[in-house]
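Pasting a structure here, questions to come.
Every protein chain except one is present and positioned as in the full complex.
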Amino acid sequence: MKKTKAEILSMIETLKGLKTENMYLNDFFHTWKETDDEINAVFEVAEILRAMRENNISTKVFDSGLGISVFRDNSTRTRFSFASACNLLGLEVQDLDEKVSQIAHGETVRETANMVSFMADVIGIRDDMYIGKGHTYMKTVSEAVQEGYNDGVLEQRPTLVNLQCDIDHPTQSMADMLHVINYFGGVENLKGKKIAMTWAYSPSYGKPLSVPQGIIGLFSRFGMDVVLAHPEGYDIMGDVIEVAKENAAKSGGSFKIANTMEEAFKDADIVYPKSWAPYAVMEERTKLVGEGKFDELKDLEKRCLENNAKFKNWTCTEELMKTTKDGKALYMHCLPADISGLSCKEGEVDQSVFDRYLVPLYKEASYKPYIIAAMIFLAKFKDPSGKLTQLLDDAKPRIK
Amino acid sequence: MKKTKAEILSMIETLKGLKTENMYLNDFFHTWKETDDEINAVFEVAEILRAMRENNISTKVFDSGLGISVFRDNSTRTRFSFASACNLLGLEVQDLDEKVSQIAHGETVRETANMVSFMADVIGIRDDMYIGKGHTYMKTVSEAVQEGYNDGVLEQRPTLVNLQCDIDHPTQSMADMLHVINYFGGVENLKGKKIAMTWAYSPSYGKPLSVPQGIIGLFSRFGMDVVLAHPEGYDIMGDVIEVAKENAAKSGGSFKIANTMEEAFKDADIVYPKSWAPYAVMEERTKLVGEGKFDELKDLEKRCLENNAKFKNWTCTEELMKTTKDGKALYMHCLPADISGLSCKEGEVDQSVFDRYLVPLYKEASYKPYIIAAMIFLAKFKDPSGKLTQLLDDAKPRIK
Partner (left out) sequence: MKKTKAEILSMIETLKGLKTENMYLNDFFHTWKETDDEINAVFEVAEILRAMRENNISTKVFDSGLGISVFRDNSTRTRFSFASACNLLGLEVQDLDEKVSQIAHGETVRETANMVSFMADVIGIRDDMYIGKGHTYMKTVSEAVQEGYNDGVLEQRPTLVNLQCDIDHPTQSMADMLHVINYFGGVENLKGKKIAMTWAYSPSYGKPLSVPQGIIGLFSRFGMDVVLAHPEGYDIMGDVIEVAKENAAKSGGSFKIANTMEEAFKDADIVYPKSWAPYAVMEERTKLVGEGKFDELKDLEKRCLENNAKFKNWTCTEELMKTTKDGKALYMHCLPADISGLSCKEGEVDQSVFDRYLVPLYKEASYKPYIIAAMIFLAKFKDPSGKLTQLLDDAKPRIK
């Protein structure tokens, strides 16, 4: 299935037609801040980088340089994806460990941002746990390194990649979409396809909202029928709902909110059942953490888990899967999933469903390192198609 | 003592005569699963890589790529050896931290194996603490990435290097053997040499069995007289005993089990006194950990330590050393050793003995990064001698 040189050249040709100037030396925060050309360029570059790697062509465009990762949360998958992306391009990763529970203050953030950036080409940040904080933190870092560059502190301005914030999870949603594009044989086949982004029960508490938000914010751009479903009270951010509505209108698709999994799954081409915490709970939690009220936090967790437990029937069963298009909807998840009878007693999905989709799930995840690498690439090269053509012509072997 | 280009060429010539096709894209689990040619090829490539480095010739054969390390145990030495080996070849290391005490389940292992392998060239695993688990874990990872490759999830199949499991410790035993080969001036001088692999007292509990198993499983291939000695009850795995017996028969050496250190040390050319836990205790421990019976674990530890204490006289003293061949047997240890009067009150070896062998001990350890690099090299290049010839011809300086 390895792509030929002619196919790679043809993808580069497509890329050439896309306007990406504004991505140069810029950050990637939310997919809906990017134009259609920019979104398509990320997909194109990701596929080209993957095809080159599969053909043992080196894409090491940095002769040295650092990719700084800041994980304000534990993360194995995203950590490895970011490290893989950096390595693919020739950057070495340096992790900045910050205390998980600590909500950073402006001044400290500015100082640290500069201190770690003297030789940074890119900074990848994951900060998804506190509503109203993650994106703000990234903006503060972004501004701090811009000032550092303007003031002559930094010899270049590192660009930022959002590895998940409280609002969006663009590397996830774009990896998911690239998987969908490949699964359905091309972006042109997505019009009219129905995707069910639904809440699902999990015995754990407080999962971030950025996955469902990222999915509806991106998938609504492709003329699809996007349905969001969750139990009462499990709302996501209103701003993103607006984004999805506008996208759907523009793309000729639709967006609606359903109240049952059944309605969302009915005739769906794609289902994405996943747990998240109610927005209101996440807001209260952020407030309590900020005030150091840890007893009340425990109480909030308890209440939240009790409430979750009322919706154990929100789970992706074989029966539900049968109601999807031809009973064969593509099942998606950002992993790890809470699998009933395997990783927990009752969870998001039946084990038999999950097992049947193991290979697609792994493929879905496999796009993430390439998506991240594409985001870095487009932020670092003014003429990405020219650079890629040169790499293809040089055809320097990765394994010599 | 730096080797000349002619000497390196001659080693490459030797390598050319060895059949290594089956190592290509394959894993390295146990030395006894490898043919004599394959074992010799590892030694040869290790020496060539070392000679090249000593001559400031770069052996960076990967232009980018990742070496994933999984240490289900704390480890400074093996961690640095693996990192050094990867760096020598151009791979960047990414550590996968897993909880030390956790025995992983199949599904999770499969998922994680794929998630960290999207750009992995090699995976090094150390998992030696639980009998019946370490090797099984490695096999699961190996199969998972093979499936991942077959299913189009991974663009290549990373190969595995066993950095120590419950059964074998091939990077240790092969570094040890390369040290012995150099110490005695060539593999042809090993026939008839006596090695005493003996248990020794240590105040710590539960040291893995893979070192003695690895030593008898490998050293018995070289026509040596291999003697294993331990107190009653401190048996090692029966399967490996069988391997040693067969090897000895084939190689024209011998293998026997002695009941005293005195018998083992008598006229020995090499002594390897080292503590380990009884196989039966390790089995019970694995069971108790699996069942989460931590009180019983403590009790097991207490009983084991009490039992150990009965054999404090199993220690490598100056008196015992005098009984070895000319009183000058080569003392070996995988380090760190429990040194009586230095790191503990009573331990595996007298301080004066240990101190006298400091330089040989460090040399012994110095082979490990090159052994690991050789294992990776042979798994990644179909024509290793051709690739090494090319590196020698190019003679690209490592320090420019």
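Letters A and B mark the chains as written, and numbering starts fresh at 1 in each.
To be clear about the criterion, a residue touches a chain if its C-beta (ideal position, glycine included) is under 8 Å from a C-beta of that chain, and two chains touch if they have at least 3 such contacts.
All of these numbers come straight from a predicted model, not from anything done at the bench.
Here one chain is not drawn; of B:300, B:349, B:365 or B:379, the residue touching it is B:365.
Note on the undisplayed chain: of the listed residues B:33, B:191, B:310 or B:396, the one touching it is B:396.
In the full complex, chain A makes contact with the omitted chain through residues 61-66, 92, 94, 96-97, 107-108, 111-112, 114-116, 118-119, 121, 148, 151-155, 380, 387. Remark: the residues of chain B touching the chain excluded from display are 1, 50, 53-54, 58-60, 76-77, 80-81, 83-84, 87-90, 92-93, 335-336, 339, 342-343, 359, 362-363, 365-366, 368-369, 396-400.
Operating definition for what follows: only the chains that are shown with their structure count from here on.
Averaged Cα coordinates give chain A a centre that lies 41 Å from the centre of chain B.
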